[in-house]
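One structure below.
Here the complex is missing one protein chain, while the rest keep their positions.
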Amino acid sequence: MYNFDFARPDTLQDAQAALRADDAQALGGGQTLIPTLKQRLAAPAILVSLTAIPELKGICLADDGRLCIGGATTHATVAREAAAHYPALAQLAGNIGDPAVRNRGTIGGSLANNDPSACYPAAVLASGATVITDRQEVAADDYFQGMFATALGEGEIITEVRFPVPQAANYQKFVQPASRFALVGVFVARFAHGVRVAVTGASEGGVFRWHKAEAALGDDFRAEALGDLAVEADGMIGDLHGTPEYRAHLVRVLTGRAVTAAA
Amino acid sequence: MARDFGIGASSKRREDVRFLTGKGRYTDDFNRPGQTHVAFLRSQVAHGRILSINTAAAEAMPGVLQVFTAADFADAGGLPCGWQVTDRFGNVMQEPKHPVLADGKVRHVGEPIVAVVAETLDQARDAAEAIEVEIEELPAVMDMRAALAEDAPKVHDDLTSNLCFDWGFVEENKAKVGEAFARAHHVTTLDLINNRLVPNPMEPRVALAEYDAAGDSYTLYTTSQNPHVIRLLMGAFVLNIPEHRLRVVAPDVGGGFGAKIYHYAEEAFCTRAAQMVGRPVKWTSTRAEAFMSDAHGRDHVTRIELALDENGKFLALRTDTLANMGAYLSTFAPAVPTWLHGTLMAGNYTTPLIYVNVKAIFTNTVPVDAYRGAGRPEATYQLERVIDKAAREMGIDPIELRRRNFIQPEQFPYQTPVAVVYDTGNYQATMDRVVEMTDYHNFEARRAESAARGKLRGFGIAHYIEACGIAPSNLVGQLGARAGLYESATVRVNATGSITVFTGSHSHGQGHETTFAQVVADMIGIPESQIEIAHGDTANTPMGMGTYGSRSIAVGGSAMVKATNKIIAKAKKIAAHLLEASEGDIELKDGKFSVAGTDRSVDWSGVTLAAYVPHNYPLEDLEPGLEETAFYDPSNFTYPSGAYACEVEVDPDTGKVEILSFAAADDFGNVINPMIVEGQVHGGLAQGIGQALLEVAVYDDEGQLLTGSYMDYAMPRADDLPMYQVDHSCQTPCTHNPLGVKGCGEAGAIGSPPAVVNAVIDALQRGGHDHVTHLDMPLTPSRVWAAMQR
Amino acid sequence: MELAASRLIAADRAAVWAALNDPAVLQAAIPGCSELTGTPEEGFEAVVTQKIGPVKATFRGAVTLSEVVEGESYRIAGEGKGGAAGFAKGGARVRLSDAEGGTQLDYEVEASVGGKLAQLGSRLIDGVARRLADQFFDNLQAQLAPDVAAAEAEAVEVAEAVDEAEAGKETKGWFARLRS
Partner (left out) sequence: MSKVTLTVNGRTVTREIEGRTLLVQLLREGLGLTGTHVGCDTSQCGACLVHVNGQAVKSCSIFAAELEGAEVRTIEGMANRDGSLSVIQQAFQDCHGLQCGFCTPGMVMSAAALLQDNPRPTEAEVRHHLEGNLCRCTGYHNIVKAIMAASGQDVAMAAE
């Protein structure tokens, strides 16, 4: 690892100030960033840890019924504390990485990275959640902008994510056997006004919504309603763990399973 | 019979206490005063000519002590290969030099080119990045068939081609095999790939060397399965250090599985650099380095053909294999696809005619060598797969087809057509046992239950034999081995009766400290706690060949038995003197020497004390002291065998295979510690199932290793695997070693891959996918699903 | 990774060809390129920084033009060393032809990486390469015919919205949508 300065502010304001330095890099739980640094694949001048800022942590139910999760809240905390409010989200969080990773990794870190195979983006997009930063509030549909690309600017910090809680929801993850990231993951959420389906792991463009499935399920929330709908293989990730055709096929299978499990 | 100590007891492992409390001493836990660190600059391209190396900037960087290139090793030898194979035309194999640091050319991604020794590891790494190496990239030789083309680029310019050897076995049988095929009732042909694997012991390799200028002597701490072999190879062939000036220590070693047998460049580098820098030099492999520098395993491409008569009797077998050697010949590499593979092609069957052809090929990949099972899994896989395919083609139950061809118990010793003689075995018994364990007769009901849930259930069976207890020196010498394969032990009895056994075997997880003590305790009749097993240090153990090829108890244990028998013989003489009786009347039982038919006795410690305090002692006839060394060279391999059965469920929607149950019925001959034996089988099964379902090393066309971390190389995890049923109650003891043992370390990895693949093919065929007659490992969901779509 | 695509550029062939040989245009078009010096004949030296998720690597290397058929086609190839990260190689065969409304640019791209990037990031290589290739030609298009490029992008967005509602093209990444 290259050396760097380490800052561990305890207020958001101090964190913002620290991140204004040249080549500053925010550090969430570090479960992706630290292995990257160990490989010398990045060389920030200063790492600004967001783990000591109380206002970025915690879960609460807002008056409007939305579930609010602080940006520096760990997956383990979400798995535990969101279970009563939004079981599908808690279940997703409880299957990211492994127990030790879940004790460090944070929702803000995951969303800021927007790995095309990460789980959280599927939940955020399918829930129609709002990503709140120290500068703006962004609707999920505008937040994700392709693999590793988001609406975040330099040094911008995710302070909170607000999830509308659906009437029914489920996440189906088919794991890549080595990394245990999602080879394909599908999150289905049914709201009073319609159904949202978000897919992670499959596309080279990162997480995406499957609108046709949403339309079909909006009329009839049963796996059978998907009929012979399918996503195209073109644009899907192809690697040694699965061809684009296979990933496209899994999207269909997992969507059906998620609907059945949610219904 | 279950006992609470000695041979046959499931004694708890004594080494566990230190491992469970964090007190294990692995090589990386050692640090020497003044220690420096090395970082290797490794090739990022698979094949290229080194045009220039500029180290000036690196040399000027903070903390840098010295920067090394091939020029610094101009007077050193290459890393030697321990086995020379002679091809079917009588020529010896092509054997390129394997330099410590790349010399002139780089031949695989990960090959070390430059080494930087610095005060700290980060300083060494920083400096390594500042080195400029200009490389003219050459086309990478990746595909084995393409590598044989006349105009293929050559991995080694000084060799005539990329063909290391073209081996035929048994060459004289070739024509007869062809005739048998011509008149066969049925011929089954199968093309398959034995997937390339990365051994991945959890402890990465480490080398820490120091040089004592006063005594002009070296100490190397290294993660090795065989410290004496490293001392011999590195001292004699690479660095020219006489053995008495070189001590090699392999302390607690965190798993080996073959990958830590070989002599590696980093060990030689650290040893030489310690002398040149004048301070200890340490290298600890990262996992990323391990993936591209530890020897890989398997990587065979095979066509196998089986000729049968109308009753399903095997008439002849013919196989053609391309075996990947990688860029250089690793220590044992040429032996793996030849003598550890061809000699096993008879399997458990009476096939009278066999011909094996193996072409070993150089490619621009990491060297390939023995990995758990080594050659025998490759032989078993092809044989047990082609038998399964033949059974389906002929409409014979796969178990029945095997039974019709088994060597029968009364046929032992059995001379196979591929050179080896099996001493004992009872294949029918292990097959019966596994059928019983798996409740095979109710499989159809279980399958129907799965089908009702939309799942495809399959049952797969495989039988295996392995040749282990490696190996008779005179035999392997004829076959090209450049070393003997005996084992050694020194039994040192202390004055008060406690014992230290120094064994040339090496434990890196197998539990020698417990098992070996059980044997000696049993022979003398004293508590196991009185006996200490020491291994891994050339300074105090006799020249030994180490641990691989399931040889520790069969060969190392036998050496220890021999040495202990010498101790007992001498102790009896001392006891006879003390008891004023004739030696022939002395009996040893439960740690007590007594005169037959009398109540006169002296206990063990009384005799040992007399040996070292010889006040009353036959000094004129006998030296004082009680310490004996023995070397044991086996007269034959040992031949464990077993029947493995696997039941799987395939999800037709995703192609995912789930192992529902796995049963192993093994014949290991006599068993010293059943608990440890079962643990060895479990571990082997996990690696075999891993090969079948998960693991594969993948290179792209340009020689880049795409599975270079645990993000892409799928290691089996707890939730990939079932609870196993293992049984070793079928026992036909080995007839030619004193313990009647056969060895159990590799069995699980040998027998399990075909059982898993047979089960998946069975599931697919029963599920209506008749066209799927074979799938290459690993049977990933993507691959299985794609096969179902055709 | 291999990828073939084509686009219509609202400029005449001579102008497009000139741009394809102009270091300033090339530097602006190559994503993350902070320096590009040299000439089409002698080749260029380039510095390119890429940030892919947590990975940030700077590549130094050469960009060369070969198989040049004046005014018609060439092969542009780059190879950069990224230090500890490894190296990246990419090339594109570019062919120009007259078309209604401007010049048709056909290209075939191939790309590969080595070292740690290959060892750790194999799943991402194709997607990243496609994205970079698309960005390159987007940038080129934007420089040659800025107004037209913007209008086209808008048109594509509209078409895409229609697609998403009707034809299920949403599974394609944004780069793929821009292609056809």
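The chains carry the letters A, B and C, assigned in the order they are written, with residues numbered from 1 in each.
Criterion: a contact is a pair of C-beta atoms (placed from the backbone, for glycine too) under 8 Å apart; a residue touches a chain by one contact, two chains touch by 3 or more.
Since we're looking at a predicted model, the values are computed, not measured.
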Left-out chain, listing which of the shown chains it touches: A, B
Option from A:66, A:162 or A:180 whose C-beta touches the chain left out: A:180
Omitted-chain contact residue, chosen from B:40, B:237, B:257 or B:362: B:257
Option from B:22, B:90, B:215 or B:584 whose C-beta touches the chain left out: B:22
For chain A, the residues touching the chain missing from this view: 1-6, 8, 27, 30-31, 34-35, 37-39, 46-47, 49, 51-52, 76, 97-101, 103-104, 179-180
Touch list for chain B against the chain that is not drawn: 12-13, 15-26, 28-29, 122, 200-204, 252-255, 257, 286-288, 437, 508-511, 661, 663, 675-676, 678-679, 682-687, 709-711, 715-719, 721, 723-725, 727, 748
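The rule is short, and it goes like this: only the chains that are shown with their structure count from here on.
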Chain contact graph, described as a line, ring, star, complete graph or other shape: complete
Middle chain, criterion being Cα centroid separation: B
Pair joined by more contacting C-beta pairs (A-C or B-C): A-C
Averaged-CA centre spacing for the pair chain B and chain A, given as whole angstrom: 43
CA centroid of chain B to CA centroid of chain C, Å: 49
Two or more partner chains touched - positions in chain C: 83-84, 116, 120, 122-123
Touching two or more other chains - residue numbers and ranges from chain B: 125, 129, 288, 706-707, 711-712
Complex contact set, residues of chain C against chain A: 52-57, 83-85, 116, 120, 122-124, 126-128, 130-131, 164-165, 168-176
Sites on chain A touched by chain C in the complex: 32-33, 36, 39-43, 113-117, 146-148, 199, 202-206, 208-212, 229, 231-232, 234-241, 248, 251
In the complex with chain B, residue positions of chain A that touch it: 1-3, 39-40, 174, 177-179, 240-243, 245-246, 249-250, 253
